[in-house]
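Yeah, one chain of the complex is gone here, protein chain that is, but the others are all in their spots.
Let's look at subunit A:
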(Lines give C-alpha, C1' and ligand atoms only; values in the text may rest on other atoms or scores of the structure.)
Protein backbone atom coordinates (compact mmCIF):
# COMPACT_ATOMS: atom_id res chain seq x y z
CA UNK A 1 0.00 0.00 0.00
CA UNK A 2 1.22 3.48 -0.80
CA UNK A 3 0.07 6.98 -0.04
CA UNK A 4 -1.39 8.86 -3.00
CA UNK A 5 -2.59 12.44 -3.28
CA UNK A 6 -6.13 11.13 -3.61
CA UNK A 7 -6.00 9.05 -0.45
CA UNK A 8 -4.43 11.90 1.51
CA UNK A 9 -6.95 14.41 0.16
CA UNK A 10 -9.81 12.00 0.82
CA UNK A 11 -8.67 11.57 4.40
CA UNK A 12 -8.37 15.33 4.90
CA UNK A 13 -11.84 16.05 3.55
CA UNK A 14 -13.43 13.09 5.33
CA UNK A 15 -12.00 14.44 8.59
CA UNK A 16 -13.35 17.93 7.90
CA UNK A 17 -16.70 16.43 6.87
CA UNK A 18 -16.90 14.31 10.01
CA UNK A 19 -16.13 17.20 12.37
CA UNK A 20 -18.59 19.44 10.53
CA UNK A 21 -21.21 16.70 10.76
CA UNK A 22 -20.69 16.31 14.51
CA UNK A 23 -21.01 20.06 14.96
CA UNK A 24 -24.09 20.25 12.71
CA UNK A 25 -25.82 17.60 14.81
CA UNK A 26 -25.70 19.95 17.79
CA UNK A 27 -27.73 22.60 15.94
CA UNK A 28 -31.53 22.16 15.81
CA UNK A 29 -32.29 20.33 12.57
CA UNK A 30 -35.96 21.27 12.26
CA UNK A 31 -37.94 19.62 9.50
CA UNK A 32 -38.12 19.93 5.73
CA UNK A 33 -41.09 22.26 6.16
CA UNK A 34 -39.16 24.62 8.39
CA UNK A 35 -35.45 23.97 8.09
CA UNK A 36 -33.52 24.60 11.29
CA UNK A 37 -29.94 25.86 11.37
CA UNK A 38 -28.65 22.30 11.39
CA UNK A 39 -30.65 20.95 8.44
CA UNK A 40 -28.56 22.16 5.51
CA UNK A 41 -25.10 21.80 7.17
CA UNK A 42 -25.96 18.20 8.04
CA UNK A 43 -26.69 17.38 4.40
CA UNK A 44 -23.56 19.14 3.16
CA UNK A 45 -21.20 17.61 5.73
CA UNK A 46 -22.66 14.13 5.24
CA UNK A 47 -22.05 14.40 1.49
CA UNK A 48 -18.53 15.60 2.22
CA UNK A 49 -17.81 12.74 4.58
CA UNK A 50 -19.14 10.22 2.06
CA UNK A 51 -17.23 11.61 -0.92
CA UNK A 52 -14.08 11.99 1.21
CA UNK A 53 -14.20 8.33 2.22
CA UNK A 54 -14.84 7.38 -1.41
CA UNK A 55 -11.81 9.38 -2.58
CA UNK A 56 -9.69 7.87 0.19
CA UNK A 57 -10.62 4.30 -0.74
CA UNK A 58 -10.16 4.95 -4.44
CA UNK A 59 -6.77 6.53 -3.76
CA UNK A 60 -5.63 3.44 -1.88
CA UNK A 61 -6.29 1.21 -4.87
CA UNK A 62 -4.89 3.64 -7.44
CA UNK A 63 -1.34 3.30 -8.76
CA UNK A 64 1.30 5.61 -7.30
CA UNK A 65 1.24 9.27 -8.43
CA UNK A 66 3.59 10.41 -11.20
CA UNK A 67 4.80 13.22 -8.98
CA UNK A 68 4.43 12.40 -5.28
CA UNK A 69 2.87 14.83 -2.83
CA UNK A 70 5.47 17.35 -1.73
CA UNK A 71 5.36 20.52 0.32
CA UNK A 72 7.88 23.34 -0.13
CA UNK A 73 8.32 23.88 3.59
CA UNK A 74 10.60 26.89 3.34
CA UNK A 75 8.29 29.27 1.44
CA UNK A 76 5.26 27.83 3.24
CA UNK A 77 6.66 28.49 6.70
CA UNK A 78 8.30 31.81 5.89
CA UNK A 79 5.39 33.36 3.99
CA UNK A 80 2.94 32.25 6.67
CA UNK A 81 5.21 33.58 9.40
CA UNK A 82 5.51 36.85 7.49
CA UNK A 83 1.73 37.29 7.28
CA UNK A 84 1.06 36.15 10.86
CA UNK A 85 3.79 38.43 12.19
CA UNK A 86 2.26 41.31 10.27
CA UNK A 87 -1.05 40.64 12.04
CA UNK A 88 0.64 41.00 15.44
CA UNK A 89 2.80 43.98 14.49
CA UNK A 90 0.25 46.13 12.66
CA UNK A 91 -0.77 47.79 15.93
CA UNK A 92 2.73 49.31 16.04
CA UNK A 93 2.16 50.99 12.71
CA UNK A 94 2.93 50.59 9.03
CA UNK A 95 6.70 51.09 9.23
CA UNK A 96 7.30 48.35 11.79
CA UNK A 97 4.92 45.81 10.31
CA UNK A 98 5.96 46.28 6.68
CA UNK A 99 9.68 46.13 7.53
CA UNK A 100 9.11 42.80 9.26
CA UNK A 101 6.84 41.52 6.47
CA UNK A 102 9.32 42.33 3.72
CA UNK A 103 12.32 40.88 5.57
CA UNK A 104 10.49 37.65 6.41
CA UNK A 105 9.19 37.30 2.86
CA UNK A 106 12.60 38.12 1.43
CA UNK A 107 14.05 35.04 3.10
CA UNK A 108 11.44 32.93 1.33
CA UNK A 109 12.66 34.05 -2.09
CA UNK A 110 15.14 31.63 -3.65
CA UNK A 111 16.51 34.43 -5.88
CA UNK A 112 16.92 37.01 -3.11
CA UNK A 113 19.53 39.70 -3.50
CA UNK A 114 20.77 41.76 -0.56
CA UNK A 115 20.68 45.09 -2.36
CA UNK A 116 17.03 44.62 -3.30
CA UNK A 117 15.96 44.34 0.31
CA UNK A 118 16.34 47.97 1.34
CA UNK A 119 14.61 49.22 -1.82
CA UNK A 120 11.76 46.78 -1.26
CA UNK A 121 11.32 47.97 2.31
CA UNK A 122 11.23 51.63 1.29
CA UNK A 123 8.76 51.07 -1.55
CA UNK A 124 6.82 48.65 0.64
CA UNK A 125 6.33 51.32 3.29
CA UNK A 126 5.49 54.09 0.83
CA UNK A 127 2.91 52.22 -1.26
CA UNK A 128 0.44 51.32 1.55
CA UNK A 129 0.82 54.80 3.08
CA UNK A 130 -0.03 56.33 -0.27
CA UNK A 131 -2.93 53.99 -1.03
CA UNK A 132 -4.54 53.48 2.36
CA UNK A 133 -3.62 56.54 4.44
CA UNK A 134 -3.44 59.25 1.79
CA UNK A 135 -5.67 57.79 -0.92
CA UNK A 136 -8.45 56.01 0.97
CA UNK A 137 -7.96 58.14 4.13
CA UNK A 138 -8.15 55.14 6.45
CA UNK A 139 -7.00 55.66 10.02
CA UNK A 140 -3.88 53.48 10.18
CA UNK A 141 -0.96 54.26 12.45
CA UNK A 142 2.14 54.99 10.39
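As a working rule, a residue touches a chain if its C-beta (ideal position, glycine included) is under 8 Å from a C-beta of that chain, and two chains touch if they have at least 3 such contacts; residues count from 1.
In the analysis below, contacts and distances are computed from a predicted model.
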Omitted chain, identified by the protein name its UniProt record gives, among "Glutamyl-tRNA(Gln) amidotransferase subunit A", "Acyl carrier protein", "SMP-30/gluconolactonase/LRE family protein" or "TctA family transporter": "TctA family transporter"
Positions on subunit A where the hidden chain makes contact: 5-6, 8-9, 12-13, 16-17, 20, 23-24, 27-28, 31-37, 40-41, 44-45, 47-48, 51-52, 54-55, 58, 69-72, 74-76, 79-80, 82-84, 86-88, 90-91, 97-98, 101-102, 105-106, 108-113, 116, 120, 123-124, 127-128, 131-132, 136, 138, 140
